[in-house]
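Before I ask anything, let me first share the structure, which is written out below as structure tokens.
As you look at this complex, bear in mind that one protein chain is not there, while each of the others sits in place.
When the chains are written out, they are named A and B in that same order, and each has its own residue count from 1.
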Amino acid sequence: MKQTVVKKITPYMFILPFFLIFCIFLVYPIFESFYLSFTAAEGSTSSWVGLDNFRQIFSDALFWKSMLNTVIILLVQVPVMLFLAFLLAVAVNNKNIKGRSIFRLAIFMPVLIDLVTYSIVFSIIFNDQYGVLNYILLMLHLPGIHWIQNPIWAKVTIIIAITWRWTGYNAIILLAGLQSIPDSIYEAADIDGVSGVKKFFLITMPMLKPIFLFCAIMSIIGTLQLFTEPFLLTNGGQPDNATETPVLFIYQYAFQSFHFGYASAAAYVLTAIVAILSYLQICVSKGGEI
Amino acid sequence: MFNDRQYRKKELGAMVLSKKLAALLASIFFVAVLTAGCGGSSSTANKSDSAGPVTIKVAAWNDAADSLKAEIEGFQKKYPDIKVEMQYVDNNYTKIMPRLASGSEVPDVIQTQNRDFPAFMKKFPGEFVDISDKVAKLKDKFVDSSWDPVTVDGKVYAMPWDLGPSAIFYRTDMFKEAGINVDAIETWDDYIAAGQKIKEHFGGKVAMTGYAPDFDIFEIGFNELGGNYATKDGKISLKSDQAKQALTLYKKLVETGTAIDIKDWNGRITAIKNNKIASIPFGVWFAGTIANSAADQRGKWGVMQLPAFTKGGNHSANLGGSILTITKQSKNQDAAWKFIEYCLATDEGETVMLKYGLFPSYKPFYDNAAFKNKDEYFGEPLYQFFAKQTDAILPIHRGPIMLDADKPLKDMISGVIAGRNIDEAIDTAAQEIAKKTGLTVQ
Partner (left out) sequence: MPILTVKKMQLFAPMKKKRAGRKQSNLFTYVLLLVGLIVSVYPFYWLFIAATLNDSQIFQLPPRFLPSINLFTNITNLQEKGPIWTTFANSLFIATTFTVLTVYISALTGYAFAKFNFRHKELLFFSILVTMMLPQQVVMIPLFKMMTAIGWQNELKAVIIPSLANSFGVFFMRQNMMNVPIELLEAARIDGCHELSIFHRIVLPTVYPAMAALAILSFIQQWGNFMWPLIILQDQSQMTLPLFLSMLVQPGQVIQYGEILAGAVIGVLPVFLIFLFFQKYFVSGVYGGAVKG
């Protein structure tokens, strides 16, 4: 009998430390901020407004523009990044390449960068007058691009920055996936004389699919919560709100004008959207696994 | 693999040991964490106002905090019973705001930008102490326009600290080379024309000035023209002729290439260091930044007054400046006031301030010898020059909108630069501000 009791409470004992901290330090503040979203909390004032905040959010042009921006950035950045990550993973996986561990270290490094250096270096690179990029363009006799002033190019700047920071991370994940495909399958294909290209499409890609999915999901969630890059690199959503993101929106309402109620409401709308999108993704990829 | 009986027996034996070890490690870590920082944490208790020494906490940022810290020595000599503890916060209020919102860990004295103070009053009602009677005798000793942001409903809730009388810092060598006569620049149109000369002479490598997507240049123009963000009865008056003129000027500066995009504060410094811009319309507080960032350009910088919109028009504007205010949670409000008074309304206090490049709103200090000194970097009595500007600065009434207006104004500027119609941009900004503040547009 004791054995069964022990068996029953064991899992609960295992999850207890986490859930204790989780409930006290995360769930409780979440409930409080959820409550705030039904109030017009501003600074140290507060008053109940029911669903008004949510009604306002749904008609807030800036909020939806920020969502649109994020979706546009996402639709371009995630595929580009995964494609590059895949190329790099394949390249580092290539047994004929010497110094693979050095390359592996190098492409992962961007994840380690500190925010101060990140913003300074990227500001320098994308600078209108003397940035490296425009310098190169000039040498190619092309007109310089107004990276941060132009609404379209500002989005491109963000995409480039995110891609720089996260491609290596995803490349390492894909690399691990590649390395777990048994050589025996490739050898069998060689025996049958399958060409390199066919091997790639018929063996590598299908076996990599679950990991690809993982990377895609994490990247999409990450991009939907984009904050750092527009905050640091494009003056907080400029120009003309072309790089405004939902989390930036929330931050601005909460920390610049102290409208906690409205910011909380926006946060929950965003969370709901992210949750729905993630759920849809998982459903669609039921062929893969999570 | 693990089916080996021998292996499992070893496992059983080691199990007990490992269980104890795990428990030990876990408890060590938990204890370590729970006692972490105990040694390093500072006492947060506020000693009460009664007999004996008291400690007041003052929160400020960057150089301003440094200046207050430097004041402590002199202050202690006068008031040995009052200890001052400096708290360094960021200038975006990220650190101070949660404290004000929750009402806990609030320092005795906090710094805010003067333009943001009315907004703080609105968002944190009752938070700041009424010091009207304390400042009554000081009213005429401070620049008139500096009282506007700290006065709400006729009562004064904060003390004006520094001011930002503005002018144009310019590269004397570049202007000379391009054949520009500084005295001939009277209007903004003259300024733009001079900018063209610079552009031509240096083949596009040097621009007259730079802009960042903040609304500083707009404010300079708006203030010169006597614009107000809000009326006395709390309506948003952004939609005005002055705003339109200021915004049109901004657009013109960008379109004619007079101002290039320098992205932000760091970008401006970089442009200065690299000889990319020939002038900067900014407040007096920028002088120290130039001197420190471009030490090798000493002697090459001068100051000239702001151009006016029309010949004979107003050449003065104010940009920036901070205030100090006492919070209601302070248990030592008298002591706090004494510190503020010492730093901001005495000659000794202002002497230290000036060393940190903080230009006083306290007028009596303008007669001080320090003002007559030639600035080493700029080669002229810099502060005297700026002191002359202060009388003509028009007060700009903002109402409690600035924290909410920050983003709409920035959007307005960047929208216009990106090609939006000026009237539309102003209108949108006004509507946005109205929405966020709950005030109505005039």
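Here is the rule we use: contacts are C-beta pairs under 8 Å (C-beta built on N, C-alpha and C of every residue); 3 or more make two chains touch, one makes a residue touch a chain.
Note that this is a predicted model, so its numbers are computed, not measured.
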Absent-chain contact - pick from A:L51, A:L68 or A:L87: A:L87
Chain not shown, touching residues in chain A: 6, 8, 10-15, 17-19, 21-22, 25-30, 32-33, 36, 87-88, 91-92, 94, 96-97, 102-118, 120-122, 124, 130, 164, 168, 172-173, 175-177, 179-180, 185, 188-189, 191-196, 198, 202-203, 206-207, 209-211, 213-215, 221, 225, 227, 246-247, 250-251, 254-255, 260, 263-264, 267-268, 270-271, 274-275, 278, 287-290
Touch residues of chain B, complete complex, unshown partner: 2-3, 8, 11-12, 14-16, 18-19, 22, 26, 29, 32-34, 36-38, 40-42, 44, 61-63, 87-88, 90-92, 94-95, 98-99, 101-102, 104-105, 264-266, 269-270, 273-274, 285, 288-289, 292-296
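The criterion applied here is as follows: only the chains that are shown with their structure count from here on.
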Averaged-CA centre spacing for the pair chain B and chain A, given as whole angstrom: 34
Chain B-facing residues of chain A, complex: 42-45, 120, 123-124, 127-130, 146, 148-151, 235-236, 238-241, 252, 255-260
Footprint of chain A on chain B - complex, ascending: 92-94, 97, 100-101, 103, 120, 122-125, 127, 212-213, 260-261, 263-264, 266-267, 270-271, 274, 276, 403-404, 406-407, 410-411, 414-415, 417-418, 420, 436
